[in-house]
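The full complex has more chains than appear here; those shown keep their coordinates.
Letters are used for the chains, namely A and B, taken in the order the chains are written, and counting of residues starts over at 1 for each.
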């Protein structure tokens, strides 16, 4: 039997939305006050959902200590209490929450055991959230 | 890369659940206290989720100002602070949250740019919610 386990992690970071290939006026139009020169920040909620067989002996989809360690290393350490614009992963990409989501997913997918499928959701505020899943995955 | 952006909007409205083709007793059985003669109301949360390609330059799925304007015009103006039973869209349909959801979806689908897919969720109370998505859509 397969089931899906979701787990929420919280991180605080700052960013400024600004695209160097657009003019000042275009940046203002696209990002509004998110383009303010000195940046602002958010409490992001990262929801990691993994799918897999329930182990017949332990009754669990995966080892939580391992999952937490993996998220600590791949998500919390690089992004928590950071200014996203200063990070390696956002050298070429504007640190929108869409791009933060892709970056988090890329890191988790690389680190997660093959037997587990993955979906990631990032909430930027209580009114805004972003999701991603594989097109050929059974996970939505 | 495709991603999905969800955004929550809140509106307050009143309704009375009553079906003219059913007897008084049947209405009472089907709708319970929701059939009380003078109506009651809810704070509805409307969750609009759009899917699309992340723009390589801006790092965004869609322009938020445009999405907010579209929802303001198609959802907030017609439904917020209204008595649903008095509205055009509920002349032939009981204003259950299922029918409100369909009505909201119909309006958003008509107004949304073709390149974006759509899912809608309406919460009626903190314990009750309703969802809809296309059967052939990759969105759930």
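Descriptive notes on the structure:
The rule is simple: a residue touches a chain if its C-beta (ideal position, glycine included) is under 8 Å from a C-beta of that chain, and two chains touch if they have at least 3 such contacts.
Just so you know, these numbers come straight off a predicted model, no measurement behind them.
In this structure file the full complex is assembled from 6 copies of one chain, 2 of which are shown.
Everything that follows uses one rule, which is that only the chains that are shown with their structure count from here on.
Centre to centre, using the average C-alpha position, chain A and chain B are separated by 28 Å. Those residues of chain B whose C-beta lies close enough to touch chain A in the complex are 1-9, 49, 54, 57-61, 63-65, 138-140. Chain A meets chain B in the complex at residues 17, 19, 21-22, 30-32, 93-96, 98-99, 101-102, 126-132, 135, 140.
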